[in-house]
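One chain of protein is taken out of this complex; the other chains stay put.
Chain nomenclature is as follows: A and B, assigned in order of appearance, with residue numbering initiated at 1 for each chain independently.
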Amino acid sequence: MTKPILYATVVAIALWMIAPMLVVIVTSFTDTPSFNFPPSGYSLRWYENFFANQAWRASFINTTLVAALVTITATTIGTLAAIGLHKGRFFGKSAMTGLMLAPLIVPGILVAIGLYSVFIQLNMLGSLPGFVIAHTVVALPLVIINVMTALSTFDSRLEQAASSLGAGRWEIFRRITMPLIMPGVLAGAVFAFITSFDEIIISLFIQSPRLQTLPVRMFQSVTQDTDPTVAAVAVLMMLVSVGLAALTRLIKPRSGSKQ
Amino acid sequence: MTTNNAKSGAGMRVELQAINKRYASIDAVKDVNLIIEAGEFMTFLGPSGSGKTTTLNLIAGFADLNSGAILIGGQPMQSVPAHKRNLGVVFQSYALFPHMSVWNNIAFPLEQRQHSKTEQRELISQVLKLVELNGFESRMPSELSGGQQQRVALARALVFNPNVLLLDEPLGALDKKLREWLQGELKRIHSSLGSTFIFVTHDQEEALSLSDRIAIFNRGRIEQVGTGQDLYERPETLFVGQFLGDSTILRGIRSGESSHSSILDFGGVSVTAPKARRASQNILLLRPEKISLTAPTGAAESGVNRIPATVSQRTYLGSSWRYDVTLGDGKPGIVRQGPAERMFEPGAQVDLVWSAADGVLLDADDSSGASAA
Partner (left out) sequence: MADAMTLKRQAARPASRARLELLALLPAVLLMVGFFIYPLIEIVRLSFTDPVFGWGNYEWFFSRSANISVSIRTFWTAALVTVICLLVSYPYAYVMSTASPRIRLVLLVVVLTPLWTSLMVRTLAWIVLLQDTGIINDFLEIIGVGRIPLIRTDVGVVIGMTQLLVPFMVLPIYSVMVKVDPRLTTAAISLGARPSTAFWRIYVPLTKSGVFAGMLTVFVLGLGFYIIPALLGSPRNTMISALIQQQVGSMLQWGRGSAIGVILLLATLLSLMIFARFARGMRLVGLGGVR
């Protein structure tokens, strides 16, 4: 391939990647109740519709609440697990690591029907604990990967140095290890939040009219009618994700030991 | 330190009693016995993988012994975790905490020991003066050069006045000039503090210029312990003789014995050597500066040995010439000649001449002499 053709290809691919987002943004400002593109006129009515609609608002609040709780549980459990996996010298360690990361590979529909059947038995369909547990299972591997990456670039000599300087195990963890793997932990927390915030397949199965998350309502809206409110919701969700992505870029530069 | 905070001669005696360490059935350290006197500058010298760093880690408490005992100041260390041993450790990679400023790095050990803020300020400014880094307190480690980082690491390891300072190849990552300057600094700091220094290196010149005594490590064992001069002039094993400095090795057959000398047969040439201490000693080690080159003559003088060789290469070293020669059996030899001596061209037939007392007689099997230390 010659250079101009190569660059033209890359520009085309880049457009393919971002065009859908731009289309959704434009569509959210349409003034007609259709997905026609480009819109014939512009308005904010679909945003007004979102904020005026009790069901949309409730699902937005539910999604945020679930995602916030998942962030706490997945980050705590995942960070502990990553440290255990990194430091531990025990039989079956690689199998254990595989188990922790398996939800990334196992098709979502399987996790979904499996949890569906278990939640029916436990009467947890459409419950807040049910959503938090289900989303934590799929968010956990992302926290573990991020924290383990941070730990693998962490120089264990620093822990030896700290102990030679008189610090006990807890002091070393608090003053040396934790601050240095913090960027990985925070990145894991952001991934956990976004994973839960966006999760759809499992949520479709374990939801009930009592508790629906935003993606579930979007799915129902898209399959039932052409209501551009869903585009306005999509833009709001994008804002949340982009905001969090910007946050990770802010914390990334301070990461790790350079030595 | 030069103030009343420092107890002069605060260094402690370190004893290694038959220590062993295995990693996955490989003997990293095997039956090492050593006494390091209080205030001594002891160097562990050896090739990589010889067990010197493992021994240091065992003293520091970073790894557990398989058997044996380590005593510091007479106290057994088995049940004392690393953070209670009160040792300073300086790492090759510096191991400065990258998220803390120079000041906070140095304050870390003082905070662990619950020193008051005032005490901390005083001790830190003293130690910064000692390593000549005043004015760098608020820098982050990434903003310092390698030499500066190493001096911060040194200051951090010294600030709490440890009884023993362990240094693991601390100068290995620095360029030659900086290394030599820091060697001088280390020596100065050691003599002003009086604590025990244990220094690990694979650089023999560094070992010779810094140490009171050197322990030579090989394959998990200590081959020999002694001053640099002892080790160079009176090596007890072939390994020590070859590891420290250049040498010419003659493998002969013992053909006679007198009251204070032995006779070796070296390819038909008889050579007189010092009296053997063991019957198995039939290797003669010669230092390059003890040999001189002459034109081949048949004349024999008493007390002087002479064997034929061919010059293969001549190298100018500034203050001397180095000759690489090939001996009768095809083995190499090294001779150093002063500038005033007669010169020989490559290919020339020569005689190597040395005084019988200058040869060192050694065992062929270099492991049998290991426990002599």
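The working rule: a residue touches a chain if its C-beta (ideal position, glycine included) is under 8 Å from a C-beta of that chain, and two chains touch if they have at least 3 such contacts.
Values in this document were obtained by computation on a predicted structure and should not be read as measured data.
Colleague: Just to verify: which one of A:57, A:87 or A:174 makes contact with the chain not shown?
Modeller: From the options A:57, A:87 or A:174, the contact with the absent chain belongs to A:87.
Colleague: Can you work out which residue in A:44, A:61 or A:102 touches the chain that's missing from view?
Modeller: Counting the whole complex, the residue in contact with the absent chain is A:102.
Colleague: What is the set of subunit A residues that contact the non-displayed chain in the whole complex?
Modeller: 1, 6-7, 9-10, 13-14, 16-21, 23-24, 27, 35-38, 76-78, 80-81, 83-85, 87-90, 96, 99-111, 113-118, 133-134, 136-142, 144-145, 191, 194-195, 197-198, 200-201, 205, 215, 218-219, 222-223, 230-231, 234, 237-238, 241-242, 245
In this section, only the chains that are shown with their structure count from here on.
Colleague: Just give me the whole-number Å value for how far the CA centre of subunit A lies from that of subunit B.
Modeller: 56
Colleague: Touching subunit A in the complex: which residues of subunit B?
Modeller: Touching subunit A: residues 60-62, 81-89, 91, 93-99, 108-109, 112-113, 141-142, 156-157, 160, 166 of subunit B.
Colleague: Can you name the residues of subunit A that touch subunit B in the complex?
Modeller: The contact residues of subunit A facing subunit B are 155, 157-158, 160-168, 171, 175-176, 179-180, 254, 256-259.
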